[in-house]
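For this depiction, one protein chain was excluded, whereas all remaining protein chains were kept in their positions.
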Amino acid sequence: MSPAPVEADFAAALSAIRNSAPLIHNMTNIVVANLTANALLALGASPAMVENTEEAAELAAIAGALVVNLGTLSPDWAAAMRLATLSANAAKRPWLLDPVAVGALGYRTRLAADLLRHRPAIIRGNASEISALAGYAAGGKGVDSTLASDAAVEAAQLLARNSGAVVVVSGAVDYVTDGSRVVGIANGHAIMSRVTGMGCTASAIGGAYLAVIKDPFRAAVLAMVTMGVAGEAAFAKAQAPGTFQTAFIDALYQIQAGDLAGGMRLS
Amino acid sequence: MSPAPVEADFAAALSAIRNSAPLIHNMTNIVVANLTANALLALGASPAMVENTEEAAELAAIAGALVVNLGTLSPDWAAAMRLATLSANAAKRPWLLDPVAVGALGYRTRLAADLLRHRPAIIRGNASEISALAGYAAGGKGVDSTLASDAAVEAAQLLARNSGAVVVVSGAVDYVTDGSRVVGIANGHAIMSRVTGMGCTASAIGGAYLAVIKDPFRAAVLAMVTMGVAGEAAFAKAQAPGTFQTAFIDALYQIQAGDLAGGMRLS
Partner (left out) sequence: MSPAPVEADFAAALSAIRNSAPLIHNMTNIVVANLTANALLALGASPAMVENTEEAAELAAIAGALVVNLGTLSPDWAAAMRLATLSANAAKRPWLLDPVAVGALGYRTRLAADLLRHRPAIIRGNASEISALAGYAAGGKGVDSTLASDAAVEAAQLLARNSGAVVVVSGAVDYVTDGSRVVGIANGHAIMSRVTGMGCTASAIGGAYLAVIKDPFRAAVLAMVTMGVAGEAAFAKAQAPGTFQTAFIDALYQIQAGDLAGGMRLS
């Protein structure tokens, strides 16, 4: 793709999501399950949260895309993530890895490294997470990054080349890279870091775009622009985090291709 | 009952819920646990979410009603659901089954069939779920129905006769049947399908009415009217799904018998 999408690209993707309501298998955490389900429904997709070993592989094989978020693991969930990503691969379904707190905790760091072998289409995390997953020594503080996103661009490129995935580093500027190309997206608002699960929501939205766009690089760029422009629209309505969260869901529901193309700030 | 409740019926039920605050044991999923707890509290009931094998049977035996929702299973949760429904039966406590995504995934389809033997008072699902549970070949797409509610009325009647439960099919029109009688409830708004957990919330509210009304058919009708009228009141306040969800909880808190009797549209 040319790195800069135009209005017709957003229109085609939004129409595809809103008309086909792709099933997004979202293996996510107990903190953000409600928010990310509502974000997917508001945008037009059909979310299903299934994290157990009995069912995860079955659902992953029929979903439009799979999102694997390591936020709140359990032994059964970790095993289910291995099965689901293997199943998605076998069924040629794209999947996205959100390596929450990787680098800060050993168990999930090893799990994420294993899951990489099942070839995610997109990896999205904050600067600490992406740096850790790329093999750099850069642990975060719990689930929050201790690095600015700019500091992890090199790590993201290395991780993209080594994993074959498109890598997204979230932050004040979001970066998307496939190892060679790098696009920065300067949308969004600082208040988003004061609402839990905005990164997880970006991953869920990434899953929705992955289900309707073949090129993961394009899907990632469109998803991050959508998050950022919706965040700006929500902040215009609500300047504190409680009301912002509800306004953000409203914005995803109301957003149109013209808003995205017109509001997008790439670098 | 005569199929059409009158204001005095709503007044008696709401007073019973608001004065006695019945304990509702709600075994539900990680996506909707917060929403359904808030819905029960807003209406006046006292929710308790306990899903583990060590405690579920103990709580089910003392609760006013039990709600079993299959949304996000785990091996321990599934075992706890078997124990809790058995315990509710032994203690002669009514329970409601919400067969989320039954028909779409094999494990939960088998679990739901097993749980039927513990004799739920009410089964509430969408058209795909009810059709699958009745033995019709009608898998949904993940947690969403691929059928309109009208298409599942015959399946619902069959399921009601075979299980002994009152069966509710949610959709644009909600249908309640005990196998012979069928009541349609045309309240609600399409935006409710864009907010996660509205069906799960209907089941939770069904549990609250079950705890104070002996006749499960009447309890189911009153619950579905309450959901629909509260949904209409919320939509009058908020036309997008984020703000709608908070307005819906407010509406459950503020709703009065006169609103329900006056707004009810039966067919």
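By letter and in written order, the chains are A and B; residue numbering begins at 1 in each of them.
Here, a residue touches a chain if its C-beta (ideal position, glycine included) is under 8 Å from a C-beta of that chain, and two chains touch if they have at least 3 such contacts.
As the structure is a prediction and not an experimental result, all values here were calculated from the model.
Set against the missing chain, the residues B:Ala11, B:Leu41, B:Leu86 or B:Ala113 yield one that touches it, B:Leu41. Residue-wise, the contact with the chain that is not shown comes from A:Ala101, picked out of A:Ala101, A:Ala121, A:Val167 or A:Leu260.
Contacts to the hidden chain, counted on chain B, fall at residues 21, 23, 25, 30, 33-34, 37-38, 41-42, 46-55, 58-59, 63, 74, 76, 245-250, 253-254. Touching residues on chain A toward the chain that is not drawn are 29-32, 34-35, 71-75, 101, 104-108, 141-144, 194-197, 240-243, 245-246.
The rule is simple: only the chains that are shown with their structure count from here on.
Here the spacing of chain A and chain B, counted between their Cα centres, is 33 Å.
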